[in-house]
Structure formats: structure tokens, C-alpha cells
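Quick one: structure below, then a few questions.
Every protein chain except one is present and positioned as in the full complex.
And now, subunit A:
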Amino acid sequence: MQVLVCVKRVPASGGTPQLTDDGVRVDTRNLAFTVGPHEECAVEEAISLVATHGGAVTVLSVGPAEAEEQLRYAISMGADRGVLVDSGADELDPQATASALTAAIRQLESEGGPFDLIMFGNESPDAGNYQVGIRVACALGRAIVGGVKGITIDDDAGTATLHRGVADGVEAYEVTLPAAVAVKEGLNLPRYPSMRGRLRARKAELAEFRARIGTPGTPDTEGGPGAGEPVELVVHRGGLRKLRLRRPAETQSETVLLGHGSEAAPAVVDILEELDVV
């Protein structure tokens, strides 16, 4: 089966994010970059699905040229090839991101046939718009289930069963392939890249498209790039525009120290009694 995984380059933020002086973005000068935990699980799942059912894994990213690093990481885990849609340094709005991904997928599928499964992370860890995968699936006319933590493929029936946790249990959905899925961390434990994988990733050739902001009604791809020039995809901007970022006001009072070691137990139980839970 042909599996496509969409990944986003995001800052690996361990602590409170620092903002640039103009407050428009997170100051990433001292940060490493990564793909989010949901997407790392998507890459892992794609690799193991292909190991069982045959086929190949393609990873696709819309973002700055540096997103090459995340594509190579996925290849080092075991993905077969990487495709970059260079959209410049500024983060696209969710509609534009979806339109860039959709255009790239149409281009790839016109060359290599449909992807049986297109995988997304449930939401990006930074912007958290919860909609890019759904928009792409709708544009392509495919079913999509979000929040998925379990995938079973039935090759004969051409279907996938997708499990997701809900507040009081687990729901199972069936989709007919080709379909899409947005997964969550907990789906699996992503592997660490092997040394051989790293070497392979370093040498891998990445396919490249270039995103150009266009106006609605124009075709998704502009034909005839010059020799060696990446194919240009026309991307449509959406109606949501980020103005600036700020930190929420923290209503922080002093921590009350109840004591050290087991001697603090009565003070803890006092609090539980106040809450009327014991």
C-alpha cells in the first residue's frame, strides 16, 4: 500500500516559549526543531504498515526550506521518500496549508497513483488548528477520522478500521480506502533511527515543489517549470490571519509548603478533608 504522511516543522519547546520583540512569533534562535509527537507516531505507523502490507511511505511537508531536516528524519526512521513544498519562512494559515498539501498530493497522485492512506497528526503542537487534515480529506473527497490510536488494514476488503479514545471508552470506525486519518500519540512507540537509516537519509534526494500565493479560481499547478526548477503550486490564502502572540496572564500565588517527607501527611489529609473527598 502507498502511505503518505504529512509532517510540520515545529520548535522543540521544552519550556515557556520566548517571543520575538515584535510579538509576532516564537523566538526560535535557541531552539531545535522537530515534528510533533502525533506526527512522529504517524511516521512510525506508516513504516510498520508498509512492512506488513508492502508498499512505500512518502513524507510530505509544507514549510520553510529548513523543513528538509524533518523529512530527512522521517527517512532515517524508514520512510522511502520525502517531498517538500517550500512556502517560505512565514507560517501559512490553515486553509492555505491545506490548499498547498492538496495541490501537492494531486500532483504526486497524478504521477504515481492514489495514496491508500494519508496520515496527519491530530493537531500541530504549536498552532493547534485541528483542521488541516480534515480540509485536505474533504478537498480530495476522502473519509477522515481524527484522534486515532489504533489502525488495522484489511487488504482483501480494501478497508481500514480506526480506533479512537473518547471520554468514556473507545469508538471504532471503518473507512473504505483510499482514506485519511489524523492520529494521536499513544498509537505506538516511535523507533529511534538506526545509523544506517541516518546515512541513507543524508544521501536521499528530496522532491521539491514551490508554493506561490495565488487568487481563487486559478489552477492548482502552474505548468512548465524551467529545467531543474521546482514545480510551482498555487496556494490560496484563507480568512484567518495571525496578528501577534502573547503570554496568558498567570495568576500565580506563592506555593504553600506543607512540609518535608511523611511528616507532611496530616497537612495533606487536611486539604483532602476540606475538599470533602475523604
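In this text, contacts are C-beta pairs under 8 Å (C-beta built on N, C-alpha and C of every residue); 3 or more make two chains touch, one makes a residue touch a chain; residues count from 1.
Note that contacts and distances are computed from a predicted model.
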Original post:
What protein name does the UniProt record of the undisplayed chain give, "3-isopropylmalate dehydratase", "ABC transporter ATP-binding protein", "Y-family DNA polymerase" or "Electron transfer flavoprotein subunit alpha/FixB family protein"?
Top reply: "Electron transfer flavoprotein subunit alpha/FixB family protein"
Subject >> Contacts of subunit A with the absent chain, listed as residue ranges >> reply: 13-17, 19, 26, 36-38, 93-95, 98, 125-131, 134-135, 137-139, 141-147, 149, 161-162, 165-176, 179, 184-186, 189, 238-248, 252-253, 255-262, 264-269, 271-273, 275, 277-278
